[in-house]
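The complex appears here minus one protein chain, its other protein chains still in place.
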Amino acid sequence: MFAYIVRRLALMLVTLFGISVIIFVLLRVVPGNIVDILFDAAGFVDQADKANLEKELGLSQPIAVQYMQWIGGLLRGDLGYSYVSEKPALQEILPRIPITARLAGLALLFSASIGIPLGVISAVHQGTRLDYALRVVSLSGLSLPSFWLGLLILMASVSMFGTMPIFNPNPATWTEALAIYAVPAMAVGFRSAALTMRITRSSMLEILRQDYIRTARAKGASETAVNYHHALKNAILPVITVIGIEAAFLIGGLIVTETVFNIPGVARFLVEALRWRDYPIVQNLVMLIAVVVVVANFTVDMLYAAIDPRIRYTD
Amino acid sequence: MPAEETVLDVKNLQTVFFTNSGLFKAVDDVSFSVRRGETLAIVGESGCGKSVTALSVMRLVPDPPGRIVGGSVTLEGTDLLDLDDAAMRAIRGNRISMIFQEPMTSLNPVMRIGDQITEAVRLHRNTTRKEAWAKAVEMLRLVRIPEPERRATEYPHQLSGGMRQRAMIAMALACRPALLIADEPTTALDVTIQAQILALIVELQKELGTGLILITHDLGVVAQTAQRVIVMYAGKKVEEATVEALFENPRHPYTRGLMASMPAVIALGSKNDARLVEIPGMVPSLTNLPAGCAFAPRCGLAVDRCRAEYPPLQDWGDHHFAACWRAAETAAPL
Amino acid sequence: GEPKQGGILKVYHRDSPASASIHEEATFSVNGPFMAVFNNLVMYKQDVKQNSLESIVPDLAESWAWVNGGKTLNFKLRQGVKWHDGKPFTSADVKCTFDMLMGKSEQKFRKNPRKSWYNQVADITPNGDFEVAFNLKRPQPALLALLASGYTPVYPCHVSPGDMRTKPIGTGPFKFVEFKANESIKITRNPDYWKKGLPHLDGIEYTIITNRSTAILAFIAGKFDMTFPTEVSIPLLKDVKTQAPNAVCVVEPVNVSTNIIVNSSSPPFDNLDIRRAMALALDRKAFISIMFQGQADIGGTMLPAPGGLWAMPKEMLESIPGYGPDINANRETARKLMEKAGYGPEKRLAVKIATRNIPIYRDPAVILIDQLKGIYIDGELDVVETANWFSKVARKDYSLGLNLTGNAVDDPDQSFYENYSCGSERNYTNYCNKDIEKLIDQQSQEADAAKRKKLVWEIDKKLQEDVARPIVYHSRAGSCWQPYVKGITIMVNSSYNGYRYEDVWMDK
Amino acid sequence: MAVINYDSELRRAGAHATHGWRRLAFLGQRYLLGTIGLFIMLTFVWVAAAADLICRFDPLSVDSAHRLAAPSAQHWLGTDSFGRDVWSRIVHGARISLAVGIGSTALGSSIGVLVGLVSGYLSGWVDLVFQRVTDILQALPLLVLALVMTAALGPSLPNVILAIAIPLIPTVSRVIRANTLALRELQFVEAAKSIGMSETRIAIRHVLPNTLAPLIVLATAQLGSTILTEASLSFLGLGIPEPYPSWGRMLSESAAEYVRTAPWLVIFPGIAISLAVFGTNLFGDALRDILDPRQRG
């Protein structure tokens, strides 16, 4: 098991290295850099000033050198300075992490706590009206553009309650705190709840056809015991995988939701930084996200092994 | 034998499947009974309705598409088909148990063996978890699993096929059922393991006095284990006899064909290139069965009547039933 | 009533400015929050809606005087003024600031977008700690107008330009607290402000909300005391009015012109006929009706009246080809011109119309394409990312471009020099006409306001006739605040100069 | 024992419809939701194909006199702020959405299939490299990748399609690879080998056709999500640029300004997007049930 984990970590490093190269090169392939954008507002580009600025920011060095500098710094824990704010990138990124983490956590919680039970219900009542209704609801969750859902929530909230949950770094009451996180989390979570529900459903249907379910029935186990005790534990495995994969997709949802709800989390920050071609921020944020995704996948694998005794990472 | 000795009495059982390719009469008017301590074998080719018969007795036919549409299944005096679900659950695993064909997939992969047996015990016996666990270990020992304490804490994938099938048997017998149904319990196993498992089942059955329905397509297995045999063809019972009578004097042409087409185990004298007696044609689909005898298209003895009218089961003496218009002519030993 | 003291004014900000350094930036996204941190030498009186030489009042300079035949501008500086970090303000700071703007000092701005404003300044000479003289190469009366802009704060000598980008130090009514990119900007009352009793507010908090719908919804929901100035579009204004009927909203010109940059250095627009035809095809009213539901202005380079000081009279304007009221007649002429150039219904001219991928650029381009259809021109939109726009323009990699030009100060010196003088960086079309150049210099030196106006009209008209950079319209925009917010003045001929906010207060 | 109506039971099981149209009609009934989905999809395809026939207005033609007109007999779904007919724009938008949906799904799927097939079939180091690449693509958030791509390539229809297609590759290639690995073990592949068939030919003739069913299921599922991704990109300002009437942009830009004053500008594109995605999802679901025998209930 230990050896396995070590090996997995090694592979993670390979993946992360690949991502670092891709994002680094990709960013430099994108036409226009921070300097172009800084000059944008000025309404012209002063070539001499531009060259100076590029030199100052280290952009005139060869790409390989820039890459080595970035990675070298990264290994020392130095993420460089944001081109825009001129503050240490770490200082810019760090305070935004808990915000997004809370949002993502709540969204996943929402998705699991709604999606899994509904999926089971839908599978158990397969072919009934309840099943149809639940499937239609879940599909509509997958059919709404998330920014649209977010805006609808905001508009409904303003016209119904005269107020809306807008981000506030120091919420006064816990209800406010809940509102500013839970409402956007629900807006993102809806999609993944729908997805979770569908996966749970089809996985349950698959499992319910298995021989050991018949064995459980032959023992005289009640339907509830069959569904929740025997079937769900097996059916949950693909669901976990999907939730793990969703971690990467969630970032996409968060970008939109953080924009709509104006939440200063890492996801929106990433897009802003991208708009500014603020390489140190983009690069490091992408790496951060990649680490999260890779770790999430690893966690999923571990969870999988914990639930399914057939999987033992013994090598 | 006195009537109360009868554990299970199935009368005119009819189970159908409504599928998109039509109506499958998987079990068509099948009757049989099993006495305490007796082994009844059901033989027949793949798809002839053996498993569905067993599942009908357990009332585990998947619905949809299957449905028991007629007959009665009387277990120790109660008609199972009249029971509500809760009452049926109380009987399943308690009075009737079943061992399935596939030992590899019939155990829940994410539950420990011990827990799965414990569950069976606790569903029907009012015991503590600890007592039930002890019972589970005891059952594992009974089915000759070495180191039962350790094995009980293992998961199915850690056991070999033979051991899994033994665990299934332990689970099925945990509540000392009056009737055990074994649906091809050894098909997936090797010959040497098969011999072990069959010997075990027969031994335990004797010990516990359980009635046993053994489903198989292997006539050798039948000969070695059963007292009585019913032969099924295309959902119908075509012959029923004691095992000796059947092997000595099969009356239905299908049974005869079956026996003849089996290569002899040790064909000392036979030439290696001797052709086998084959039954021509193929097993009919259960939809679109011919009007008369389902075997008629493959039967060398078939006459016009066979193709027009289904032959009723007739007693040819000594509880030897066969459904063939020409059974009288086939009475001579092979 | 009497101004009340206290309260934090909450405003949303339309986007995250690149830095806090006004001198290095060229957008009112920076002026908005940071002008209040600084003082100028002189400034436009904050409660007068129309900026003009007459509305200029002393700020850090107690007084000023033109001497030496209009070639020297002397300032007497206020004494006892302290920077927010406690250091005293002196004439050295003024010299530092302007030397740096002229690119003469050791320390350099990263970007210096308004360097050309000081083209006529030879040097700056302090005279003791509290007097300073601007020595000009030739008279330029409009210099004062430039110095009064929100774009011209005085920076401290002892703070590096880099620090000014992140932690600006000023002498103004509010002190910088923090600037979290994409999140918020906070400034707080300067208790030691040299204007006693000011400012009224305890502080101002800008929350950066880039998504307009969210921002407006939040304002409607009462989360903000004020919208970002001039950021409410006409359709949204309707929304605000219905949902927050108490809010005070105004719509004013912002002195930003939407114009078409024409690449006259390569075919087909090197042909004046085709340029003229294009100008004639424009239906400016339709643009305004679509983009602003009618609420915008038609004019030349200079901001139209009544907001603008330098607009041509109506008759003169309508005499310019394409400005006449009879659109159909104009288009008929245009078609003739096109046919003359060899085009027609059978042989249509295909052009790409480059513009930035932002609605305020893209939308008029869409209308333009539609209008050009009528004169045998098939336009295709070529949307360009912000980062690539100026390099594309500089490469002359376009035929037609749709562009917005913001004018910080309603003064011909600013707009003509920046956009039309030969060799100016912002003269995208490289329009270079020696006659016009001469006229521009002439008006710049003209001290007589009436004479100068005539010259300006003449220049403006010529520019339009040459179709160098046809002006389509001058936009207006809305600003809203809650009724209890007092002392806000939205200026009518500039959106860069009115954010000192020292006398804003809240009636709460 | 309850009386059983054999006929109706059989009808429910579809026994009366084994072939041709009747079978289709039965499947339509059995998978009612899927039929609705198919109907929606076909409608959109038809609308896209016949766009020029069913609109009376040029979707790009500006009309300042009839701007923001409410839905009426003249303009069925009203007009936008440019006076462009919303119905025409939505109808032509179907083309864009279909182009984006089908284009990116097809592109992503075909690259994914190639990668998955090669990786699953060749195993060894090729597989290892391909898998690492998929890992990498998977750990890069989809929207971020699309954002960088559109930024890099500029916002045009083909570029948006490409940007949306690339993130699809890892999912497709994973599924195909898993399938290929499973198929490779199947005896008919071995049988092909035993007659001396070349590996490439085996891959193309025997393995590829058998991955088709899961691929189709996957592709329909992704069709919907690509349309949504385009909408999200539009919302973030990087979708299909003007003048193409993209539903995503119609929705996201109008939402800001006109949701109250001219709700038809928001409602109809919103409905179009949701319906299209909903339709493909419904259909995809049913398709999965029909094509994947294990899923059959």
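Chains: A, B, C and D, in written order; residue numbering restarts at 1 for each.
Following the convention adopted for this analysis, a contact is a pair of C-beta atoms (placed from the backbone, for glycine too) under 8 Å apart; a residue touches a chain by one contact, two chains touch by 3 or more.
Throughout what follows, contacts and distances are computed from a predicted model.
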Protein name, per the UniProt record, of whichever chain is missing from view ("Monovalent cation/H+ antiporter subunit E", "Dihydroorotate dehydrogenase", "Dipeptide ABC transporter ATP-binding protein" or "Ion-translocating oxidoreductase complex subunit C"): "Dipeptide ABC transporter ATP-binding protein"
Options B:134, B:202 or B:301, residue touching the unrepresented chain: B:202
Option from D:30, D:75, D:177 or D:206 whose C-beta touches the chain left out: D:206
Contact set of subunit D toward the excluded chain (per top definition): 186-188, 190-198, 201, 206, 209-210
Chain not shown, touching residues in subunit B: 45-46, 144, 160, 162-163, 190-196, 198-199, 202, 217-226, 243-244, 247-248, 257-259, 261-268, 270, 272-280, 282-283, 333-334
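As a working rule, only the chains that are shown with their structure count from here on.
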Chain whose Cα centroid lies nearest the overall Cα centroid: A
Chain whose mean Cα position lies farthest from subunit B: C
Whole-Å gap between the CA centroids of subunit C and subunit D: 46
Rounded Å distance between subunit B and subunit C, as computed from the means of their C-alpha atoms: 92
Subunit C, residues touching no fewer than two other chains: 211, 213, 243, 385, 387-388
Inter-chain touch pairs (all): A-B, A-C, A-D, B-D, C-D
Complex contacts: residues of subunit D adjacent to subunit C: 60-62, 64, 67, 81-83, 151, 154-155, 237-238, 241-243, 253, 255-262
Residue numbers on subunit D that touch subunit A, as the complex places them: 33, 132-133, 135-136, 138-144, 147-149, 151-152, 154, 224-225, 228-229, 231-232, 235-236, 248, 251-252, 255, 259, 270, 273-275, 277-278, 281-282, 285, 288, 294-295, 297
List of subunit D residues in touch with subunit B within their complex: 1, 4, 6, 9-10, 12-15, 17-18, 26
